[in-house]
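Excluded from the complex is one protein chain; the other protein chains are retained at their positions.
And then subunit A:
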Amino acid sequence: MVRLPYSTALTTLFSYGLLFAFGHLRDFFRRIIDSRKPTTNLKDYAPICLGHEDFYTRRLFNRVQDCCNRPIASAPDAWIDVIERYSNDGNKTIHRTSKTSRCLNLGSYNYLGFAAADEYCTPRVIESLKKYSASTCSVRVDGGNTKLHIELEELVARFVGKPAAILLGMGYATNSTIIPALIGKGGLIISDSLNHNSIVNGARGSGAAVRVFQHNNIAHLEEVLREQIAQGQPRTHRPWNKIIVIVEGIYSMEGELCKLPEVISVCKKYKAYTYLDEAHSIGAIGKSGRGVCDLLGVDPADVDIMMGTFTKSFGSCGGYIAASKEIIHHLKQTCPAHIYATSMSPPAVQQVISAIKVILGEDGTNRGAKKLAQIRENSNFFRSELKKMGFEVLGDNDSPVMPIMLYNPAKIPSFSRECLRLNVAAVVVAFPATPLLLSRARICISASHTREDLIKGLEVLSKAGDVSGIKYFPVEQEKTTAVEKLKKIQ
C-alpha cells in the first residue's frame, strides 16, 4: 500500500488519466493520418515495436524528455556547466546549442567532493595515467592485474574492515554478476522491496528463488524467513541450500538508512547470510566514512558480504566486494566480470586509492575528516531548512540524499525546468523508477557545497516549489525568515 495524502492521490490519478486519454486520442488520429501514407519497404517483417508497447514512452515520457539526459560540459563539481538545448517540435527531437549555463549541482553523487580536481588525487591520477595509460587492455586474470589493482584491493579491505576484497569495473555489473556466482538453483534470496535494479537483475539471473520483504520492516523479514525455512524449496520441500538476505545501506530513492543491527540479529537467529550494498553510504556517512556499519555501530565481521561502488563518494568508477578470504578466493575464480571483463582503468584505480587515503587521513592532512564533517553538516542543514519551508522531504538525518515529493506528473517538468531556468541542476524521478503516484525530485548534497551555495540552492528550490505548488506541509511561521537571517550571518 502506497502512502500519500488522499486528495493528492485523487488529483494525481486524475492527471495520469487525462494524460492517458490525450495520448490515446493522439494515437487514434495519428493512425488515421498515417493510414494514407505509403507502407514501408519492410513488408512482411514483424514490427520491431507493436504500437501499444511504447505508449508510455511516446505519449508520456517524450513530452518531458528535456528534463532527462541533459548533457554537461564540465566536471560534476559543486557548480556544473549544463549545455542549453531547445526543441522545435514539442520535445520529440532536442537540439544542442553551443552555449552552456553554469548551474548549482544538486544532482551528482559527489558526496565528498572528489568529482572535480583535487589537490592530492589529481596529480597522482595524472602520474598513473602517464605510467599505466588509460586502459589495461586486458582482463584481470590475463594481463590486466597491475600493482595498483592489488594495492586498491588491500586498501579497500582495510578501509571497510574485512579480510579481503575483489574489484570490478562497474558498480551495476558487480551486483548483477556476483550474486549469480554466490547462489544458484536451490538457494533463496530475500531482498528488500526497494532494492536497486542491479540487485534485482542479479537475483533473477542467479536462478535462485527470490522473495521480497517489505521495506525496512524487520517483523516482515522475520515472517518471510520463518515461512520459507519451514516450507523449504517449492514442490520438493527440501531445505534450501543457503539463504542470503540482501539490503542496502542508503536507499537512493528514499534517502533512508536500513535498520542494519536488527537485520543482522534476525539473520543470525535464522542462520541466513547477509549481503550489504553500500553503494551510496560508503565514504559518505559514519564518523570515519566507513559507511552504515560505522554509523549504526555494527561490527563489519557480522555482515557476510559487503558490496560498494566507487562512483559516489570516491569520484571514480567501479565496484568492490569485501568479504572473508575464502569467499573472495571463490569469487575470483567464478565471477564472470572478473574473468572476462576488462579490469578497471588504472587512473580510476589511482583516484580511489588517493581518495581513500585522504578520507583515512593518510595523506598527512585532516582534509578527510573535514570533508566528512562538512557533508554531515551540509545535509542536516539543508534537510532541516527544506522541511521548514514546507517541502515534503524523505530520508533520515545524516543522509546526503534527500528526495522532495512531487506526486503530480505535471509538477515533474515544471519543477525541473524552473530550477534550470534559475540555474540549479536538480534531478527528477518518475515512474518506473518510483511507484506511479510517488514521483520526486532527488537532491544530493556534496561536501564541496559551501554555505552560500546551499543558501542559494534553498532560495531557488523555494521559488521553484512555489511555482509548482509542492509545499505540501505547513510552513513553520517563526522560522520563515531563516534564510534572510542566515544571509545576514554570512
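Here is the rule we use: contacts are C-beta pairs under 8 Å (C-beta built on N, C-alpha and C of every residue); 3 or more make two chains touch, one makes a residue touch a chain; residues count from 1.
Methods note: contacts and distances are computed from a predicted model.
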item	value
Options "Adaptor related protein complex 3 subunit mu 2", "ORM1-like protein 3", "proteasome endopeptidase complex" or "Cytochrome c oxidase subunit 4": UniProt name of the undisplayed chain	"ORM1-like protein 3"
Sole contact to the chain not displayed, among A:Tyr56, A:Tyr120 or A:Tyr270	A:Tyr56
Residue ranges of subunit A at the interface with the undisplayed chain	1-4, 6, 9-10, 13-14, 17, 49-50, 52-57, 432, 435-437
